[in-house]
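The complex appears here minus one protein chain, its other protein chains still in place.
And now, chain A:
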Amino acid sequence: MRQVLLLLAFLLPFAALAVQPDEMLPDPAAEARARAISQLLRCPVCQGETIDESNAPISRDLRLYVRERIVAGDSDDQVIDAVVDRFGEFVLFQPTAQGTNLVLWMAGPVMAVLALLLAWRFLRIRAAARPETTVALDQEESDRLEQIMRD
């Protein structure tokens, strides 16, 4: 029965409430920290949910673990590192900005700078361009023009 329940819980990501009242810490500030941390951690068995939203048993365990660490006096980073040590970087919803992941973090800004430079170059060219000398339209084109003007 337990296995059936576990399986169900894995299959049903939204089945019930995530954070349960009995998990919460009495100190609102500590609880707020726990919630903030929970929103950065991915449930290891669900599909794209944070442990804060997920109702899988493992997420509940992780939420309790995060709170345990907070009560024990860990800093936010220490708590996150402790979870990553157990489950790997898969649980980090925000990938670390180190090593090859720098490509991910820098892709947007680098692309933006490149695109702006390209756009600026194009704008300079357009500003310096001379208006084209007018060429008389051939028959086909003037027909088209007439059609367009009628629209």
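Going forward, contacts are C-beta pairs under 8 Å (C-beta built on N, C-alpha and C of every residue); 3 or more make two chains touch, one makes a residue touch a chain; residues count from 1.
Methods note: contacts and distances are computed from a predicted model.
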item: Hidden chain of the complex, named as in its UniProt record, picked from "Biopolymer transporter ExbD", "Cytochrome c-type biogenesis protein CcmF", "Spermidine/putrescine transport system substrate-binding protein" or "Gas vesicle protein"; value: "Cytochrome c-type biogenesis protein CcmF"
item: Positions on chain A contacted by the hidden chain, ascending; value: 8, 11-22, 24, 39-40, 42, 47-50, 53, 88-95, 100-101, 104-105, 107-108, 111-112, 115-116, 119-120, 122-124, 126-127, 129-132, 144, 147-151
